[in-house]
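Just one protein chain is left out here, and the rest sit where they should.
For chain A:
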């Protein structure tokens, strides 16, 4: 079965096409696009390119895998809603995975940019299974066990080297393996926000004349 994988949880969006045979996934094409705040502009073109590079049509795809974050909300939602809409329009299942699961492999702690001077993190054992997280923390207050992989810009503040690594199609497929075997077990695609919306109820009516 052909699988389309999408992730917009980090500043580099990923769109990949893989062929899944039994439990094995062979990545046919992948686009990793440094996209900053432009996920919405660049994701669909990246999907088109990945499909073309793989020599397949969207109609041939049998399932969609979406990274659910954690990641900066606005960009994250672009990937999640794109995956949901593509799958809905094609009548195929969409399954979601923690994006951090798709970064690096083996025993590691993954760190990515959470903005506001914080990092998202998750820890994995030698089998690659997530044992802690995902969470969000200030790097200075983090007690993370190495090796660290992910966004190297946080090495200084974490006080340890961070091996550069990003979300990959292979990682998304690996994280989604069980759900792809049985998509009926997958829930709806709900982003891993980890933070509540910033919103404060007004405390009095005074601001009307003072603002």
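Keep in mind that, in the parts below, a residue touches a chain if its C-beta (ideal position, glycine included) is under 8 Å from a C-beta of that chain, and two chains touch if they have at least 3 such contacts; residues count from 1.
By definition in this document, contacts and distances are computed from a predicted model.
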| item | value |
| --- | --- |
| Chain excluded from display, named as in UniProt, from "Acetoin dehydrogenase E1 component alpha subunit", "2-octaprenyl-6-methoxyphenyl hydroxylase", "tRNA N6-adenosine threonylcarbamoyltransferase" or "ABC transporter permease" | "tRNA N6-adenosine threonylcarbamoyltransferase" |
| Hidden partner chain, touching residue among A:24, A:88, A:163 or A:182 | A:88 |
| Sole contact to the chain not displayed, among A:18, A:42 or A:102 | A:42 |
| Omitted-chain contact residue, chosen from A:80, A:114, A:148 or A:176 | A:80 |
| Residues from chain A at the interface with the omitted partner, ascending | 38-45, 47-48, 58, 73-74, 77-86, 88-90, 190-191, 193, 197-202, 205, 208-209 |
